[in-house]
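Worksheet: the structure to be examined is printed underneath.
For this view, one protein chain was removed and the others were kept in their places.
For clarity, chains are labelled A and B in written order, and residue numbers in each chain start from 1.
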Amino acid sequence: MTHLSSKRSFRLCARSLNFLLVAICFFTIAGCGKGGNSGNEIRVGVVMPITGREAKPGQYQREGIELAIKQINDAGGIMVKEKGKKLRVKEVFYDDASDQAKSAGLVERAMTTDEVTAVIGGYSTALGEAESVMPDRYQTPWITPGAAAAHIFSRDYTYTFGTLSSTDLLGYTTGEFLGSLTDAGKLKKDLAVALALENTDHGVEYGEGIQRWIQEHPGYFRVVFSEKFDLGGTDFSGLLQKVKASKADIFLADAHLQDYITMERQYIQSGMYHQMISYGARGPDQDARKALGDATNYIFAGLWWSKKLPYPQVKKFDADYQAFAGHEPDSYYPAPAYDAMRALAMAIEQAGTLNKTAIRDALKNVELKDSLMPGQVLRFGKMGQVELPFVIVQNKPDDKSDIVYPKDAATGEAVAPKPRK
Amino acid sequence: MKQDARRNAPSLSRFVTIAPPLFLVVILALVPLAHPGPNAIRLLFISLVWITASVGWNILGGVAGQVSFGFAVFYGLGAYATAISLNAGLDRLPSLALAALVGATTSLLVGLPTFRLRGPYFAIATIGVSEAVRVVMTNLAVTGGASGYRITEKGAFNQRLHFYVALGLAAGAVAISMLIRHSKLGLALISIREDEDAASDLGVNPYATKLLTHALAAALTAAAGGVYAGYSAFVHPNGVFGFDISVAILLMPIIGGIGTVWGPVIGAVVYGLVQEELIASFPQFHLFLYGALLILIILFEPGGVLGLINQLIRFVKARTGVGAHT
Partner (left out) sequence: MNTADFLNLLVAAVLLAGVYAAMSVGMTIIYGVLKIVNLAHAGFLMLGAYFVYELYTRANIDPLLGVILAFPVFFLIGVAVYWLLVRRIPRSDQPTLSSLLLLFGLWLVLQNLGYLIWGNGDHAILTPRTFSTFQIGPIIFPTVRLVVFGAAVASLACLEFALHRTWFGRAIRALMQNSDAGRIAGVHVDRTAQVAFGIGIAFAGAAGGLLAMMYSFTPDFGGSFLLRAFVIIVLGGLESFAGVAVGALILALVETFSILLIPSGYQPAISFSLLVLALVILPDGVAGLWKKRQRLA
């Protein structure tokens, strides 16, 4: 009898304690809800990956945003007419670890508990698209400086904005650039093009843009090979052999840095040659130069921005950024983020209030006249995405690189076809 | 007198078993009415989704001892099934039922060949399946491929509705888990876990039982994926089929107490809470903290949180002499 009751009482005890624990956990979570805005500052949520696959670009974008915030605050803040004074900007930063579920959840958290006025976030289309569900849900403006897929903006969402032009347009501009070389007599007509695209939204849309230009302009190029490869490849021999077999004259790949390095190394080792080579947006990356040395010469890249753009505001940004972050701005990453914050600040000032819908309306009409981006004027299009031109950058020997397209931003001549060693 | 006490014992035991969980469910159902804020509801929602997946996995992995490292495949397929059917016009609950069905059917396809394997071989095979499906989905253009798949939301976002659906599903999962634990099936599963050969000698059919359990676990996990997809309105192969999801699903029962009914629940809640707060407060260290937590649990209390509690109770009893008999 005693034996039974001690066992029973043990189980009773254990069970009730278990419950208590579960209940406590649930209520801790429920209690986690409260945040709070003091009203004396403008809170801007920033959700960027600084760990995981997209860590490096995320880090640069974060630094671009923070530099803009610092400069705004050094000038006293943003003037909000409704409050009658300048308010400083406070950054609420979250690392989404390159994970979509976390990314969306953190944006939701920022927009609810942290009561931010706006969120800047979403490096890469996958993260950006996951986040883009939240702005209209919580009626909070969201600007992405890192997600370029047009389909994020092509719906009836009114609170989404982006400072990168669509990747499809990037591919199209690449085709346009190559076409201009043909027109200038540097390349012959009817050259064969091989496409090796990474299997991500970036690769897919880039390829679609190129194909679209080629189809709209018959006689210039024809696509003889097009295939997608998975990220993180250990050996591209098979793929490169297929490219070789297609007897293409131009090789256009699209890859993350890791695959760019692996593929280009194997490309050189197998002794391949093409008149023009590109790896999408991977051109003048410093890490690529360190890994590939002279093999990067004459590779061209289609970029959203280059620090070589001959605008005075770009030179100033380059200097400010180096002083702030301790390193040079890499690739295009920091610029659209910097301008996203500045456009937001301008919109808040123009709206004169911290009301999020009013700020959204102001964003629709904002015009950043000293933008770092190509064209120097940043304006959001009808769907919220900007429609800015791209630059084509070509690597030159001795660690140099030149903007070779468009002509009005060019710092050097395009070398085509690529010289054989 | 003694006989009355014995007859009362089972019903008292049953009362203690059923009443507190029911009470908890009722309290949780009332939480949104107290306006705790959308972030709290979100956190509770995510915990409930994880609870469902965690309890589901635990039935197969904890009770039956078949440790799968690839449950993300069901989570992901459930997410996609729900997303596609919602876009096709199906209502929420039928789309979740569809997700569960997809999960169960796939589990048969997966289980038929892999359950002939034991131990680490089974675990590794499940990883292979999950990764293969992820790669295929990344290439499949019709479901968006590498761009992911977006659900067009009809009408305003009703967070409470999602919360209640998740609560209902989680409650159902725990109920199923409790039913199994106290049934013959549960005994059969435990016997398979302890010694599969002996179990089959005793008349249990391990292969068929494993398949059934797998289907149940997969259905629950797929439904959890579907609930999540409905809320996030966007699914992407790397997001829902990722290896990290598989790992998360198996970690939660470990943290809470593998093989028990409430262990997975506690583990899921702790995981959801810890992850969220860790990431928010320590972006530079969250991997480290997470890994260290895991190491400490494994080294010092493999029974997880529940194991700790049981130790605590034993300790208190030993000290105070309650229930001791000479």
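In this section, a residue touches a chain if its C-beta (ideal position, glycine included) is under 8 Å from a C-beta of that chain, and two chains touch if they have at least 3 such contacts.
No experiment lies behind these values; they were computed from the predicted model shown.
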Handout entry: Candidate in contact with the missing chain, chosen from A:79, A:257 or A:410
Key = A:257
Problem - Omitted-chain contact residue, chosen from B:54, B:114 or B:191 - result: B:114
Fill in the blank from the handout: Out of A:287, A:320, A:349 or A:370, the sole contact with the unshown chain comes from A:287
Practice task
With the missing chain put back, which residues of chain A would touch it? List them for me.
Solution key: 50-53, 55-56, 58-59, 199, 227-230, 232-235, 237-239, 241-242, 244-245, 257-258, 261-262, 265-266, 268-271, 287, 290-293, 295
Completion exercise
Touching the unshown chain, chain B contributes residues 67, 113-114, 116-117, 119-121, 123-125, 127-129, 131-132, 135-136, 138-139, 243, 247, 251, 254, 258, 284-288, 290-295, 298-299, 302
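The working rule: only the chains that are shown with their structure count from here on.
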Exercise for the section: Note which residues of chain B are touching chain A in the complex, please. Expected result: 2, 9, 13, 16-17, 20-21, 24, 27-28, 31, 36-44, 46-47, 135, 138-139, 145-148, 150, 152-153, 157, 228, 232-234, 236, 238-239, 244, 262, 265-266, 269-270, 272-273, 275-277, 279-280, 283-284, 286-287, 305-306, 309-310, 312-313, 317, 322-325
Exercise for the section: Within their complex, state which residues of chain A touch chain B. Expected result: 1-6, 8-19, 21-23, 25-26, 28-35, 50-51, 93-97, 99-102, 104-106, 108-109, 112-113, 125-126, 129-130, 132-133, 137-138, 149, 151, 155, 199-201, 203-204, 228, 230
